[in-house]
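Removed from the display is one protein chain of the complex; every other protein chain stays in position.
Here is chain A:
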Amino acid sequence: MSTTEKTYKVPTMADMAASGEEPEILFWVGCAGSFDDRYKRVTIAFVRILNHVGIKFAVLGPEEACTGDPARRAGNEFLFQMQAMSNIQVLNGYNVKKIVTACPHCFNTLKNEYPELGGNYEVIHHSQFLQGLINEGRVKVKDGQPFKGRRITFHDSCYLGRANKVYEAPRDVLAALDADLVEMKRVRANGLCCGAGGGQYFKEPEPGKKDVNVERVEEALSTGADTIAVACPFCMTMMSDGVKNKNREDSVRVFDISELIAQGQGL
């Protein structure tokens, strides 16, 4: 890294508190965003955008813990509430008001399920956040970018779409890329799951004719798109695996919407 290049910073809540500051937003990274090698790149892309637009943000860093979503949906309510209440203690301790996250599962849990346990925050998914930046003109994709004329299809995440009715934000973000957005047969409220939710990601699927992600990728490929855009870490893995299963990894790529925006901005 040369010194003339911009350096990106990732302040933690602890740092902020130590210097008596409060960030505008807390970026909730999530387990996949912290540990999954592929999804770490999404986290980084989003952090670069946050730096680029000069928003005062912070992360919890080592103080963050799993929201408990997979445990709850698999049936382990004890474990979920243990996680939730410890997280709420940390968040309330820092007086957090506004949270942005790239993971629809964290988004849903923080937004809909934490309030009953004493955690009340304004929770925004990164697609909504990016949509806001684009609408305000704070993020502009440069003209003549590689996206022009490229076919992109968007895979709705169940926990963003059906669960919380966020359908347009990610599409608006993609529209800013000036690409050729093509829709699959089952979209929005009728979107087909990637197959990972409800704890499925953490075990082998039950026997059947095929895996859910393969079915979904077949549908995505039939649109003729060369890019499958996702807005969820689990969809990311499931779609990528499906593309590999179809031996199309050379011609078709899976990206998170924030990666596409970061690319479009040359970040």
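Assorted remarks:
The working rule: a residue touches a chain if its C-beta (ideal position, glycine included) is under 8 Å from a C-beta of that chain, and two chains touch if they have at least 3 such contacts; residues count from 1.
Note that in this section contacts and distances are computed from a predicted model.
You can't see one chain of this complex, but its UniProt record names it "4Fe-4S dicluster domain-containing protein", from the set "Carboxyltransferase domain-containing protein", "4Fe-4S dicluster domain-containing protein", "RNA polymerase sigma factor" or "FAD-dependent oxidoreductase". From the set A:Arg72, A:His126 or A:His155, the residue in touch with the chain omitted from the display is A:Arg72, counting the whole complex.
Set against the missing chain, the residues A:Thr101, A:Thr153 or A:Gln200 yield one that touches it, A:Gln200.
The missing chain lies against chain A, touching residues 1, 7-10, 12, 29, 31, 33-35, 40, 43-44, 47-48, 59, 61-62, 64-66, 68, 70-79, 81-83, 85-86, 89, 108, 112-113, 116-118, 158-159, 162-165, 189-193, 195-200, 202-212, 214-216.
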